[in-house]
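The structure's right below; bear with me while I get my questions together.
A protein chain is absent from this complex, but the other protein chains hold their places.
Note that the chains are named A and B in the order they appear, and that numbering of residues resets to 1 at the start of each chain.
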Amino acid sequence: MTQLPTSTERKMGLVIDLDTCVGCHACVISCKGWNTENYGAPLSDQDAYGANPSGTFLNRVHSYEVQPAEGHAQLIHFPKSCLHCEDAPCVTVCPTGASYKRVEDGIVLVNESDCIGCGLCAWSCPYGARELDQAEGVMKKCTLCVDRIYNENLPEVDRVPSCVRTCPAGARHFGDLGDPDSDVSKLVADRGGMDLMPEMGTKPVNKYLPPRPKDTVEDQIDILAPLLAPVAEEPKGFLGWLDKTLEKL
Amino acid sequence: MTHQQPILDTSPKVSDEVRKTTCYMCACRCGINVHMKDGKVAYIEGNRDHPVNKGVLCAKGSAGIMQVNAPSRLRAPLKRVGPRGSGEFEEISWDEALELAVSWLKPIREDNPEKLAFFTGRDQSQSFTSFWAQNFGTCNYAAHGGFCSVNMAAGGIYTMGGAFWEFGQPDWDHTKLFMLFGVAEDHDSNPIKIGIGKIKARGARVIGVNPIRSGYNAVADDWVGITPGTDGLFILSMIHVLMKAGKIDLDYLSRYTNAPVLIDASEGATKGLFLRDEDGKPLVIDRVTGELTAFDKPGVRPDLSATYEKDGVTHRPVFHLMAERYLSDEYAPENVADQCGIPAQRIRAIAGELARVAFDEAFELDHEWTDFRGEKHTKMIGRPVAIHSMRGVSAHANGFQTCRALHVLQILLGTVEVPGGFRFKPPYPKPVEAHPKPHCKVTPNSPLDGPHLGFVQGPDDLALKADGSPARIDKAFTWENPMSSHGLMHMVISNAHAGDPYKIDTLFMYMANMSWNSTMNTKGVMEMLTDKDENGDYVIPRIIYSDAYSSEMVAYADLILPDTTYLERHDCISLLDRPICEAEAAADAIRWPVIEPDRDVRGFQSVLIDLANRMGLPGFTNEDGSAKWTDYADYIVNHERKPGIGPLAGFRGENGDKEGRGEVNPDQLNRYIENGGFYVAHIPQGADYYKPWNTAYQDWAVDMGIYDSPQPYLFQLYSEPMRKFQLAAEGHGERQPPDHLRARIKETLDPMPIWYETDQTGNEGFTVNALTQRPMAMYHSWGTQNAWLRQLHGRNPLYVPTKLMREHGLQDGDWAKVTSPHGEITVPVMEMAALNDNTVWTWNAIGKRKGAWALQEDAPEATKGFLLNHLIHELLPAKGDGLRWANSDPITGQAAWFDLKVKLEKAAPPSDAESQPEFAPIKSPVGQGPKDLAWKVGK
Partner (left out) sequence: MHPAPSVIIFTTLSGLGFGLLVFLGLGFPAVSGWIAFVFFAIAYALAVGGLMASTFHLGHPERAWKAFTQWKTSWLSREGWCAVLALIFMGLYALGLVFLDQKWSLLGLIGALFSLATVFTTSMIYTQLKTIPRWNMNLTPVMFLSFSLAGGALLAGQTSVAIPLLLIAALVQILYWRKGDQAFASSGTDLGTATGLGARGSVRAFEPPHTGTNYLLREFVYVVGRKHAEKLRIISFVLAFVLPVLLLVLPFNHVFALLAVASHLAGVATSRWLFFAQAEHVVGLYYGKR
């Protein structure tokens, strides 16, 4: 139960491309929709139409500004859900065994009927990936859509997490990060996929692909400048060039 | 104890049934799979087979379930009982409501149909609503295009027979450089995101030109944080650099554009018009023969350079005029850099990158095709540069010309309708001449003489009365804005209130929140709507409004016709207006009632049919006096615009096996439903690019019923219709502009793109640009009633660049007083670094009026949220002569939302810590929503 399995058969998880995420929140709402209607208690909302609306979400999109030493500030949209850590502190702190990590795929789940809602797992998660549902009093977290990815009532292409299926920009990838030959592992290798807060020792399964370098078009000016050498300085000269060039066409 | 885990059912039942229809949480119109449990909507996901979204879905789309169940939904027809604006209503029956409407409308029709102004907002059934208005007989009809993006639509259509907006798209699969001007979200929400994703996956470059670096611009590889309103100058400067370097596609220009067309240089009434032959065909010099000849003669190779001498006058081709203008130092990067806020080096680098990709990375597709001059081509040349643009260009008063400049840039690079470039979606391309012209002849008890809106080709087409006064209430197609192809919805209320050009009797509106976020000068408009004359009668005597929800506008109407939600009705997304086509396919779609309404509401289109039937409107009535259609579904299937052509192009003919043209198929809607709610007709290979000149495409389009005959044409680098308006302003022709507008017409209606600074009258001391952006997860005002979405954007700070924050001693959470020449707001601020140094902005339409949308009155949208609209007036401050010109593009009448200039001051937090101005709450006709939600349909 709250012991972590010594190893898992696979390490299923998400790879999120920060170079591509446009911050549209589609994954957030799709996740809310699926998980409200499926696994466990619905994700409730308090004061839904009032002054202080607040609800349970398993996935939220932040945004950060990065000011490089030189050049323009950059804005980076940053989706975040459970990272299905290999050394998940949220599992080991759980006093009831409600939190567990699955042996077959490494998914970290909460068994809601065992959860006492003590909140300790959320305290132990560095990423803010767990939220206590206020209506149900149990801990909610990303299930990696465990009720989709093997679901035989869904067509095979749809056996991916709801957020991945819906992401319009294709910034979310799903697969086995334990298999070095999987598409997601290759993507992580190619693009320098990174861990969040590696110093926490949680060994997250989910990886983030960093944004590519920005604002580099001027750096190519040496290549581009020759392309722009004037064919003429004056309209007259230009028309002369035009005649010559048309001859060649 | 070793690891244990519970046994889990990983294959639970997902739903009882999936019903496929079309999303309406915005105008993108994606395909959705609605999962049903126990007859209720349980979960909504994207339809993988759908041409628009290919399975993905945005936040709004996924939140549709909260929309369909929103407590703000209107429940029954409402008759106003309190004063206008109070929100006090009584529920009445549909019969009573419809009879009341008829009792107002029928006399108008018999007396003077123009006294009805029918404006339909962001209507997805314009071909139908305009048909209704035409048959009613009023000239006063338009939808929202005039305040939205007419600059893009008109700029595109007048230049290249098709537009950005939703009528074209980059060749996402081939493009290697994507340049985006002034877009935060756009109508093509999901396709743009899918496209950017594809480009990114390919490692290709995205350049974002936008004062604000968020969303698409945040993922752009290069960000150009331009000074608002100066894109035209930046673009013309790149044109300067490219022309000077000879990095232009001469072959393309000579074949497919009017660059070689000769311009009449003789003084007089034809100066600057095309030289034409007896058939009216523009003339070029054939490079092969050196002869003057019609541009489209088989085998002709138009010469870009040759001139034509006659009677001692040298007539030069358009391209000469372009060289003369754009090679001028005026447009050198060094001379525009400061004004645009872009270093000259950067302008050159970007122009160089455009050239590099367009020419050095050119590629070929082995698609054979034949052009309109009969020449066969074995290949299609790809120039993988694609450009897209929207309201950042559009919503400035120089937007039309800027849009034209942008198209000219694309055309010079040869990147329109070629692989890797920008491509049209059917029913485009379509030359200006193939569009209707505006009609405005009103006759009591009769239909209007033709369609209301269209594309003028010169002063003769303006909508003027015999005395030269505007024929339309919005003054569309007048000298003030001659090419206002979409009308000017934002001027209707103020003109009707002022009785200028005339008074109306009934204002009939459909889904436009005109007393709040879709209007300029919000407070003033509320006053106009409630203003009374000396007799104590409302100045705008009657207002009928159809909404589906308890919006701010509901409170200002006398009669409310409550609409259904999008999952409860039939709709038709038709090739006759704004279909869901892709560049490689024509496509249309329907909505159908996947659930039945649980309230006493009716689909608005069906209500219009009911009204038409009660009034016996001609187009709706058979010869024997019986009604042609009982409801909208009946109309969708059985209406024929022309024989064989109806609202839906798919599954026509008795057996449903014809597409485009074919007899009525009574089973058509079922066939659409079986097919997922849409129909796609693919354009065959070889017809898929070069569409304006490609005989295979033209023939296919004729078969589809898009045109009646092939319509090949040239791209209009030089716009002759604009020159005709200039000629009038110079004193030629019968129809003459009023003197006070002559200079402006001469200056702004230049037939070749120019840049001019927008009217700065009254802006002294107001130096900071103020903009809005659409949040991707909210749709204008109506996202707020959605319990999930409103948690994402429940209030909107004013984002202020770091430099201005420092200058004004501001910190996050402080308040600022923001003043424009027109008004003042006091709002919370937040710092943003990735922002143009002299620009502030906020999310659009988050601020709400207290009492609207079934929210509690202390909802953050109403207490902290705010509108920038209070600062924007529909008229510019008075000029020296006391005249106030419209805050619109002088060419198209496009509302210039983004020309706003403001002044910023740190302010004490308002005593009640609420954004200012505040308005009295309106009474909610639907009560308020529940406190908590724990939504689950299937147990």
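The rule is simple: a contact is a pair of C-beta atoms (placed from the backbone, for glycine too) under 8 Å apart; a residue touches a chain by one contact, two chains touch by 3 or more.
For clarity, every value in this text was computed on a predicted model and none was experimentally measured.
Student: Touching the hidden chain in the complete assembly: which of A:Asn52, A:Asn153 or A:Thr216 does that?
Tutor: A:Asn52
Student: Among A:Gly137, A:Pro180 or A:Pro226, exactly one should touch the missing chain; which is it?
Tutor: A:Gly137
Student: Hey, which chain B residues sit against the chain that's not shown?
Tutor: Touch set of chain B with respect to the missing chain: 1, 791-795, 832-833, 860.
Student: Footprint of the hidden chain on chain A, which residues?
Tutor: 1-3, 18, 25, 28, 52-57, 60-69, 74-76, 78, 80, 89, 91-98, 114-120, 122-128, 131-134, 136-139, 194-201, 208, 210-211
We adopt the following convention: only the chains that are shown with their structure count from here on.
Student: Taking the mean of the C-alpha atoms as each chain's centre, how many Å separate chain A from chain B?
Tutor: Taking the average C-alpha coordinate of chain A and of chain B, the gap between them is 33 Å.
Student: Which positions of chain B touch chain A when the two form their complex?
Tutor: 1-6, 8-14, 35, 37, 42-46, 48, 53, 55-63, 65, 71, 189-190, 193-194, 196-198, 200-201, 203, 205, 207, 213-216, 218-223, 225, 241, 243-247, 250-251, 254, 287, 303-305, 319-320, 323-324, 327-328, 345-346, 348-353, 355-356, 360, 776-777, 785, 787-792, 794, 802, 832-835, 854-856, 858-860, 863, 928-938
Student: So in the complex, which bits of chain A are touching chain B?
Tutor: Residues 1, 3-6, 17, 19-26, 28-30, 32-34, 36-38, 41-42, 44-55, 57, 63, 65, 67, 72-77, 97, 100-103, 109, 111, 135-136, 146-147, 149-154, 157-158, 162, 165-171, 211-218, 220-221, 223-225, 227-235, 238-239, 241-243, 245-246, 249.
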